[in-house]
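In this view, the complex is presented without one of its protein chains, the others remaining in place.
Per-chain residue numbering starts at 1, and chain names A and B are given in the order in which the chains are listed.
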Amino acid sequence: MGLVLDKAPYILESFPGGSYVVTSMDWVINWSRKSSLWPLSFGLACCAIEWMADVGSRNDFDRFGVFPRPTPRQADLIFISGTLTKKMASRVRRLYEQMAEPRYVISMGSCSNTGGPFYDSYSVVKGVDKVLPVDVYIAGCPPRPEAVLLSILKLQEKIMTETISHKK
Amino acid sequence: MTDQEILAKIAEKFPAVVESKPAAGTLPAYSLTVEAPAASIAEVCAWLKSGGLKFDYLASLSGVDLKDKLQVVYHLYSLEMKHKLVLKVNLDRAVPELPSVSSVWQAANWHEREAYDMFGIKFTGHPYLERILTAEGFEGYPLLKDFIAKPDQYD
Partner (left out) sequence: MTETLKNTGFEEMTLNMGPQHPSTHGVLHLLLKMDGEVITEARPDIGYLHRGMEKLAEKRTWGANIALSDRWDYIASMSNNFAAVLGPEKLMNIAVPKRAEYIRIIMAELNRIASHLIFFGTYGIDIGAFTPFFYAFREREMILDLYESVCGARLTYNYFRIGGVSADLPEEFVPGVKAFIKYFRPKLKEYDTLLSTNPIFMDRTVGVGAISKEEAVDWALSGPNIRASGISFDIRKEDPYSVYSEFDFNIPTGKNGDCWDRYMVRMNEMSESARIIEQALEKLEPGDIMAKVAKVIRPPAGEIYTHVEAPKGELGVYCISDGSTMPYRYKVRGPSFVNLAILQKMLRGLKIADVVAVLGSIDIVLGEVDR
């Protein structure tokens, strides 16, 4: 699939009207990606409990096609749900690298956005974006489960703007 | 047993262990507090546990930095006889060392590792005295009052 997606736009776009095909392919690919976001079931701190509430009965993010996977190799989304400490930073980076592309990162809560209530601690990373590229930030300490659902919708919007075309 | 009785029993066995008086201007202690010399702490604790006082429960072990000296504070409890004792040991700041009590109460094992990690207090005879909470390669002892965090790539 990877090779085809890489080469196809080149070939198609060299024909007149080929970009129409490419954009239609974009839509199909993006739609399928956004509708089955599988996050890594992974929690760091307090925010992870609210994340669990999202898995739980009332909020149930399964209905957005979000279905937690226990291993990074099957996941394409990672929630950094909580305080990232310096001891954990390299491990999170490793987890991220083990995930299959395309992969997305949602930073959940003040801690992983900026360090949060521990902004002056000697052992806390001041924002997960020092370690990983982040797609969506959620504010809150902890963010409400609804905010997490919103972040998924926002990420889906973002995914819909992606393209395989080489003419950016 | 009343505090006085406990104190008398301890003094009979270990004359070096004395009641610790709070410094002038501070509140009186809430529970019986005694001070023991660092060198004999393991024997004192072993006796406290198995002697007549039966302090079988080590509730907590904390390090404290008092600027001129370091202190280790043991909060003991007896499940059987329902009495409490606070045991304090003063340490020299330059060479903070005292015998480990992890052979007396297993619970001391991690508490002592934590005190070592946070204050650099060395517990001699501890089975595995390694840093427990801080990251690999961490330098300094964070809970010392003169600790200054060195910013790194994560700050």
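Just so it is clear, a contact is a pair of C-beta atoms (placed from the backbone, for glycine too) under 8 Å apart; a residue touches a chain by one contact, two chains touch by 3 or more.
Note that this is a predicted model, so its numbers are computed, not measured.
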Fill in the blank from the handout: Displayed chains in contact with the omitted chain are A, B
Practice task
With the full complex in mind, choose from A:V22, A:L37, A:V66 or A:V124 the residue touching the hidden chain.
Solution key: A:V124
Exercise for the section: Could you list which residues of chain B touch the chain missing from the display? Expected result: 22-23, 25-31, 56-60, 62, 64-65, 73, 75, 79, 82, 86, 105-107, 109-111, 114, 118, 131-135, 142-143, 147
Problem - Touching residues on chain A - with respect to the absent chain - result: 40-46, 48-50, 52-53, 55-58, 70, 72, 82-83, 85, 87-88, 91, 95, 117-118, 120-124, 141-142, 144
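Note that in this section only the chains that are shown with their structure count from here on.
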Fill in the blank from the handout: In whole angstrom, the CA-centroid distance of chain A from chain B equals 47
Practice task
Give every residue of chain A touching chain B within the complex, in rising order.
Solution key: 85-87, 89, 122-123, 125-126, 130-131
Fill in the blank from the handout: In the complex, chain B touches chain A at residues 134-136, 138, 142, 147, 149, 152-155
